[in-house]
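Everything below concerns the one structure shown next.
Removed: one protein chain of the complex. Kept in place: all other protein chains.
== subunit A ==
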Amino acid sequence: MANGSSAKWDTFQGKEERNAASGITVRSVLDEIMENLNPSDQRVVVPLGHGDPSAFPCFRTTDVAEDAIVHAVRSAKFNCYAPPVGIEPARRSIAEHLSCDLPYKLSPDDVYLTAGANHAIEVLITALARPGANILAPRPGYPLYEARAAFSNLEVRHFDLISEKGWEVDLDSVEALANDKTIAMVIINPGNPCGNILTFNHMKKIAETARKLGILVIADEVYDHLAFGSNPFVPMGVFGSITPVLTLGSISKRWIVPGWRLGWIVTADPSGILQKSWIVESLKSYLKITADPTTFVQGALPQIIKETTEDFFLKITNMLREAADMCYDGLKEIHCITCPHKPEGSMSTMVKLNLSFLEDISDDMDFCIKLAKEESVIVLPGFAVGLKNWLRITFAVEPSMLEDALGRIKTFYLRHAKKQ
């Protein structure tokens, strides 16, 4: 940052740590991989790298949601600024909606609207960050937590999810990692990237462990209700009396509208501990100086929640189940890939790469780059979510495309298989 007389502009050197923090996001890793696509390959690119099936007609959102937006815009009642916490009817409808699955009633005041769940993560991390503090996050996980924590100078310590146990939380490692500066632990359920669903009993143990450690639980439930295996979805808020829970959610995944940018933070804390410890105050303070979700999308929310039919939800989960089954079965034939746990929720699954079965593939990123180049299939290298030499494969795409992609991945494997 030299400052010669005319080289004054040097004052604004880009900040190294800012760039580093943003280096690993799912989007940026996928962008890098996609640079390797072969423009002369006529085949359609199959995107199994990101969690956004909205482009596929079979995954189109319900008419109800579109109608609600149109209605809200045309009313001209929602062109104004909203209060920082969100408009009352939207808060109320989310409170009622989420209370259906809880043993207590949420108040509208427990609900804080954000511009998507990513923004909710930003708000939470910012509100919780304190010098010297740390949070515990899962590995593999969702890298925005790490990026935002780095940005707020909040240390992140990683506990493992145990692949042999359906990706359950390694509670022993949680206890070993926590110290007196630990303030929270993050769980993502239904699981991203693993596609698992945590059981009631396991979640209770998580709550009890958190309570013992004196920390709160951040429950990332952005894939809520997208469960299609034998375990039902249980919201972490069910255990809010054991330990305070901050639940994150949005309409992005369940309604297949990630572009609408409407999410929430909910304080699932019947004992009022978050209030007493000034966490609620911090949340409200930061909400005053951060971006808001579009007012008319908030305005549409009550109609969206009330009028979306079970049929639509069933249709989506059925498609996801079929796709997950197809993916799991298809991967069995690809010997360089092992799937330790059949996906039962969310939109993706974590699979292990057996590099010893492959010739001239050096690691997960190399696999993904070459796969993009040779077969126009995009998958996410596991290092992006904390597990090097694994892969995250999104199955939430149009079924025929998924089938096509699995065929191409098999071809790729055979082409690179080590000769015996």
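Operating definition for what follows: a residue touches a chain if its C-beta (ideal position, glycine included) is under 8 Å from a C-beta of that chain, and two chains touch if they have at least 3 such contacts; residues count from 1.
Everything below uses one rule, namely that contacts and distances are computed from a predicted model.
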Looking at UniProt, which of "SEC24 homolog D, COPII coat complex component", "Tyrosine aminotransferase", "Calcium and integrin binding family member 3" or "ER membrane protein complex subunit 1" names the chain that isn't shown?
"Tyrosine aminotransferase"
Chain not shown: contacting residue from A:Arg261, A:Arg321 or A:His341:
A:Arg261
Touching the absent chain in the whole complex: find that residue among A:Asp110, A:Glu168, A:Asp224 or A:Asp292.
A:Asp292
Answer key for A:Leu144, A:Ile188 or A:Leu353 versus the chain not shown reads A:Leu144
For the chain not shown, which residue from A:Ala184, A:Leu301 or A:Ala396 touches it across the whole complex?
A:Ala184
So that we can see where the missing chain sits, which residues of subunit A does it touch?
3, 6, 8-15, 18-19, 21-23, 25, 27-28, 50, 52, 54-55, 60-61, 66, 69-70, 73-74, 76, 78-84, 114-116, 118-119, 122, 126-130, 144, 147-148, 151, 180-184, 211, 213-216, 244, 256-261, 271-273, 276-282, 285-286, 288-297
